[in-house]
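A single protein chain has been omitted; all remaining protein chains appear in their positions.
Here is chain A:
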Amino acid sequence: MNFDPRYSGRNFTSVGTRPIRPDGVDKVTGRARYGADFNMAGQLVGRVLRSPHAHATIRKIDTSKAEKLNGVKAVITAADLPDLTDGDAAMYDILDNCMARKKALYDGHAVAAVAAVDARTARQALKLIEVDYEVLPHVTDVDEAMKHTAPLLNDAIFTEGLEEKPVRPSNVTKRTQFGHGDVHEGFGQADYVVERSFKTEQTHQGYIEPHACVASVSADGTADLWVCTQGHFVYRQHCAQLLGMEASKLRVTSSEIGGGFGGKTHVWAEPVALALSRKAGRPVKLVMTRDEVFRASGPTSATSIDVRIGARKDGTITAAEATLRYSCGPYAGMWAEIGAMTAFACYRLENVRTVGYEVLVSRPKTAAYRAPSAPMAAFAVESAVDELAKEIGMDPVEFRIKNAAQEGTRSSYGPVYGPIGIGPTLEAAKNHPHMKAPLGKNQGRGMACGFWFNFGGQTCTDLNIGMDGSVSLAVGTVDVGGSRASLSLVAAEELGIAYEQVKAVVADTSSLGYNDMTDGSRGTFSSSMATISAARNAIKILRERAAQMWDIPLDDVVWEKGHAIAKGEKYGNLAALSLREIAAASGKTGGPIAGHSELVADGAGVSFATHVCDIEVDPETGATRVLRYTVVQDAGKAVHPTYVEGQYQGGAAQGIGWALNEEYIYGKDGRLQNPGFLDYRIPVCSDLPMIDTQILEIPNPNHPYGVRGVGETSIVPPLAAIANAVSNAAGVRMTHIPMSPPRILAAIEAERGG
């Protein structure tokens, strides 16, 4: 990578302004095209048959009656998606999740699919498919699944990470451990110790747009896929591998995205749609219903966490430990491992230990959800931190400030921190007017901190300058939160032109080099780095063309404020050449002008946030009302502050829903009871106050403009901040998320009864 990513401390003209979003008009007028808005001539309707059982052996599938139904063009089962994963266990799990092979592993697991001329015929065909199941015992609770007596979901799984190799299979796929120091000795130094157990229920990312795609496989083996995704290049890799295609022969175009939050980072229905199209010889459109989205795609883990923290009378934490058990669905994951890494990352600890257990359960395959695993760990730790501060008699903010990690602190997950922003977010929260606002009866205030890693990744960007001087920016990271506007600002900044002169698009997989997906808060961080690099490459060509036009040496031409300038007194009479003028002459000076960049963006820098909220609890019903909410977070440099604020508010809103209402509810039969937005209640506008935001800008030393990722950290503190507020309002410590009215009422009544 011939590009210096170090922070340069420049002054900005475009970056940091708030222009109108380029995708706004289309989105509010309905012109924007989402996954289900694409259609092809002759397309068929795809539908998926799903298991009604939480755990069952598939003895036999008879598709003959469905195949004979008039209007049915293809029926597929796992036999049409043979295992081509070549020992890649993670890809095999994705394949098995797309279409069950030997066993159905959760209620909603796909077992067969049809493509028919219309939806009615497709539904009829599904009813004609006969599946012979042998129903097996199931387990959906994370703690129950760890017991020796629990039904085994996969008898080939032996727990990794134990000191002694286990002799019996288990639902626990892996044990991981992080930490340093001696927690036993640390607890010996403590004057106060808080020890609590917490649970969080499984939630869905709750993206409004269901998974949707149109697949078209030609007779020559080439294919097109139009799809709603967070990473169309990754989807291309997955689909090509699972269907035995060459990646270059599969063109994937990403649609607008109505939310993903981690749930659209690997394939679910897309290989099925391609396999149906391949078999039918016609395009196939496959759109999940909301019921299918809940039953068969992307929830986060349910967790069970024990926390123990000790401190001296002066408020210094002497030791901290946590045991974290995270459900993975029926496939191995690293969800508890991430929770174990993030749990105590906000604090300066001499003695800390976290242990994580990955647990298989009869639920859908766990998927990433915005700072995956961190919110649950933060809920447990920040609840215990609050309780410990109270026992010591310290203000919770002061207690956190006293123990906050800082530059040079050894993080709880291992490395020593460079410059970090937890201290400034706490100081900003302490000084925020919100902290001094009066509270009424049955009202409580809570606060909490949160941490997330952020990361970068492979990134490729093209910047093409038209002959009229307008600039087309083609990026490969899907725009999930406003990156097209931010990246246009970055291109304008670097080139020295107006924002309106730049138009950014998300290019398809055949038009641009590989890009990792938009996850890990990397979209603007990574693609802005590549855009800066591409713009600088274009500027070099612009200077060369100006030198040609003037017939002077390249070294005598500099680029300033969107113009080529001949440097030195001998060129005093030469008027500066604008980008437009150079572009207009490009046909006669060497042809099109463009800048390209292919790089690995690394050094994203860790991120911290502090949230404060006020909650009112009705002690008669357990109902809650969020009165006020404030987010303080470090953005490094806010490229488009309105979008950054939107990310802060969005994370808080999702966290509020998770904290107060959202949960997967399973019946004793292992079937999901609430796969719809009527019974799975995400917050709507009337549930939320105006979420106040405060952007801190502590530059990331590893980005030319100081940019950090901002998308995920904002969902880490809400569970804990709200739990602390509810606990303070209700006068009882809440240890189970969501804090739905029945759960709060039960806690209040138990406290009264006790």
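Going forward, a contact is a pair of C-beta atoms (placed from the backbone, for glycine too) under 8 Å apart; a residue touches a chain by one contact, two chains touch by 3 or more; residues count from 1.
The rule is simple: contacts and distances are computed from a predicted model.
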Report the protein name recorded by UniProt for the chain absent from the figure; options are "Sulfur carrier protein ThiS", "Phosphoribosylformylglycinamidine synthase subunit PurL", "C4-dicarboxylate ABC transporter permease" or "PolC-type DNA polymerase III". "Sulfur carrier protein ThiS"
Hey, which of A:9, A:30 or A:415 is the one touching the hidden chain? A:415
Looking at A:522, A:563 or A:743, which residue reaches the missing chain? A:522
Of the residues A:603, A:619, A:641 or A:689, I need the one that contacts the missing chain. A:603
In the full complex, which residues of chain A touch the absent chain? 1, 90, 160-161, 163, 174, 176-178, 205, 261-263, 265, 334, 337-338, 341, 368-372, 411, 413-418, 453-458, 519-522, 600, 602-606, 702, 712
